[in-house]
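Moving on, here comes chain A:
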Amino acid sequence: MKSEAASTPEQELRIVGFLCNWCSYGGADTAGICRFKQPTDLRIIRIPCTGRMDPLFAVKALIYGADGVLVSGCHPKDCHYAVGNYYARRRMEVLKRFLPFIGIDTGRFRYSWVSASEGQLWQQVVKEFSEQIHRLGANPGLHEKIDVEASLFLF
Partner candidate 1 sequence: MRIGVFVCRCGTNIANTVDTEAVANKALEYPDVTHATDYMYTCSEPGQQEIQQAIKEHALQGIVVAACSPRMHEATFRRAVEKAGLNRYMFEQANIREHCSWISSDIEANTRKAMDLVRMSVEKLRFNQPLFSSYVPINKRVLVIGGGVAGIQAALDCAEGGLDVVMVERESTIGGKMAKLDKTFPTIDCSSCILGPKMVDVAQNDNIHLYAYSEIDSVSGYIGNFKVGIRKKATYVDWDACTGCGLCTEKCPAKKCYDRFNEGLGTTTAINIPFPQAIPKKACIDADYCRYFTKGKCKVCQKLCPTSAIRFEMEDEIVTEEVGAIVVATGYDLFDDSVYGEYGGGHYPDVISAMQYERLLSAAGPTGGHIRRPSDGKAPKDIVWLSCIGSRDASVGRPYCSGICCMYIAKQATMTRDHLPDCNCYVSYMDIRAPGKNYDEFVRRAQEEYGVQYFRGRVGKIYPKGDRLIVQGADTLLGIQIEIEADLVVLATGIEPSDGARGLAEKLRISYDDYGFYMESHPKLRPVETNTAGVYLSGVCQGPKDIPASVGQGSAAAAKVQALFSRDTIETDPQVANVKEIACIGCGKCIDVCPFGAIQWKTLRDGSQKAQVLETVCQGCGLCNATCPPKAIQLQHCTDDQILAEVNALCG
Partner candidate 2 sequence: MKRLHLLSLQQTCDKDFIHRVEKESGQQVSKCYQCGNCSASCNYTYVYDYPVNQIMRLIQLGQKDVVLQARSVWLCANCQACSTRCPCNIDVARVMESLRIISVEEGMVSKKKIKLFYDEFLSSVKKHGRVFETGLIAAYNIKALKPFTDADLGARVLKKGKLELHPHNIKGRKDVAEIFNRFEAYSKNRDID
Partner candidate 3 sequence: MAKRIAYYPGCSCSGMAIEYDQSTRVLCDALGIELVEISDWNCCGSTPAHSYDPLLGAALAGRNLAIAEAQGFDVVMTPCPSCLRGLKNAVKVYEERKQDFLDLLQMPFSGRIRIISVLQLLYEDVGPETIKNRVQYPFTGKAIVPYYGCLLTRPPEFAQFDDPENPVSLDELLRAVGATVPDFAYKTECCGAAYGVTENDIVGKLTGRLLDMARRVGADAVGVACPLCQQNLDLRQSQVNRYWRTKFRMPILYITQVIGYALGIDSERLGTKKLFISPDALLRDICKHFEKVDESHLG
């Protein structure tokens, strides 16, 4: 079954957000509580920690047609689990370098650090990233079929 987003008018694109429960998810809540207006393209998935973030999730989303992927967590040093986001940062950096190999524009991927109180910052991150994705336009999809599972071994 097709998702709702796919059948929407042209101007709305599909952005998947992976947010850690303790900081950025709370930051997005704060932005909402403060009624900070944001573009509507983003859909958020809650994870306990950016350390939980398997780069494969982002790769799969992009391969299956998401137009952008945003990962956000606690500021380095503020991780609820002490070090999770250090691992995350390393993995995200590798991911960024890897995306061009499967023909995906690195501009479609971004990670950020936003704390639970930084509603304003969250609004800014969402605005900027949404604008960036709109500039890039809809994800054209992959030209070549690639073995997603195999790509795992690159990490």
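Just so it is clear, a residue touches a chain if its C-beta (ideal position, glycine included) is under 8 Å from a C-beta of that chain, and two chains touch if they have at least 3 such contacts; residues count from 1.
Regarding selection, all candidates are chains of the complex that A comes from, given by their letters.
This structure is a prediction, so every number in the text was calculated from the model and none was measured.
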item	value
Complex member touching chain A, one of 1, 2 or 3	1
Chain A residues touching candidate 1 - in the complex, by the definition given at the top	1, 3-5, 8, 12, 14, 16, 21, 25-26, 28-29, 31-33, 35-40, 43-49, 51-54, 57, 60-61, 64-66, 80-84, 87, 91, 123, 152
